[in-house]
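First comes the structure, then the notes that go with it.
All protein chains of the complex are present and in place, except for one that has been dropped.
So that you can tell them apart, the chains are marked A and B in the order they are listed, and the count of residues begins at 1 in each.
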Amino acid sequence: MNSVNDRSRDIGAFVPRDDDDMLICRCEEITKGEIRRAVHDGMWTMTEIRRYLRTGMGLCQGQTCARLVKGIVARELGVSPAELEPATSRVPMRPIEMEVFAKEAKEDGHE
Amino acid sequence: MDNRITEHPILGIQEKGEPVEFTFDGKPVKGYEGEPIAAALKAEGVMVHRYTQKEHKPRGIFCAIGRCTDCVMVVDGVPNIRTCITPLKRGMDVRTQYGVSDRKFEEQ
Partner (left out) sequence: MNRVDLIIVGAGPSGLSAAIEASRRGLEVIVFDENEKPGGQLFKQIHKFFGSKEHRAKVRGFNIGKQLLEEADEAGVRVILNATVIGLYQDKEVVVRIGDEVVHYKADAVIIATGAAENMVTFPGWTLPGVIGAGAAQTMMNLHGIKPGKRVLMLGSGNVGLVVSFQLLQSGCEVVALVDAAPRVGGYGVHAAKVARTGVPFYLSHTIVEAEGEDHVTAVTIAEVDERFQFVPGSEKRFEVDTICLAVGLSPMSQLLKMAGAEMEDNPKRGGQVPICDNHGRTSLPGIFVAGDVSGIEEASSAMIEGRMAGIAAAEYLGYTDAETMQSDLEQLENALDGLRQGMFAPKNRGKLIEKTEEGIDISLNLLEKGYVSDDEIERYPGVTHRKGVHPVIECTQNIPCNPCQDACPKKCISIGKDITSLPIVVDDCDCINCGMCVASCSGQAIFLVDEDCGDGTATVTLPYEFLPLPEEGAVGNALGRDGQVVCKAEVVSVKTAKAFDKTYLLTMRVPKEYAMKARFFKS
């Protein structure tokens, strides 16, 4: 187990900062303070953060904020961003209307 | 408005589609068929495309290639249309998006 996932590690208490109200996830409107607090609430992986706060789950699917969120979480955990596993990638990679997602083309629909 | 580049030193005079009229928040505006809706609005000096759901903050063009989804508007009654990659058509009804609606927050 690497240090990133060692949950017995003490990362200290949440300390408010001046820039906590800086918006990070533009789609879901999540601030830096919310992300930092989530880490102290026990969300140490990118996937947990995403599910907890919905960062990167809005219309753009994390195109803009993924790297920013990773940087903030890494800093809070005192590790390098490179050590943090990115959040799971799964279908659909791009925003898509449910109606379209559910509408599979017939066998040779596009040939 | 003079946001259009009339002649570019390298690219010359850009080919555009037919001049068309469409509406922005009900007001008639001009653009060229086939150019992104956002380009036509930018040429007219429109900066705000929407106000966000939670904080009601203004947003406009940010990435211009359909990735960031900040430029979404209500187009012909359908919300969340990425105006930077949706081609303009004659008579389109383009409206500022408030949250996911074209009605101002106080009217929602």
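Here, a residue touches a chain if its C-beta (ideal position, glycine included) is under 8 Å from a C-beta of that chain, and two chains touch if they have at least 3 such contacts.
Since the structure is predicted, the reported quantities are computational estimates derived from the model, not experimental observations.
Colleague: Mind pulling the subunit B residues that touch the left-out chain?
Modeller: Touch with the absent chain occurs at residues 3-5, 7-11, 14, 16, 35-36, 39, 42-43, 47-49, 57-68, 70, 84-85, 87.
Colleague: List every residue of subunit A that touches the chain not included in the displayed model.
Modeller: On the side of subunit A, residues 22-24, 26, 32, 63-65, 67-68, 81-83, 86, 89-94, 96-97, 99-101, 103-105, 107-111 touch the unshown chain.
Criterion: only the chains that are shown with their structure count from here on.
Colleague: Which subunit A residues qualify as touching subunit B in the complex?
Modeller: So the residues of subunit A touching subunit B come out as 23, 26-27, 29, 58-60, 63-64, 95.
Colleague: Please name which positions on subunit B make contact with subunit A in the complex.
Modeller: On the subunit B side, the touching residues are 52-55, 57, 59, 62-63, 67-70, 72, 80.
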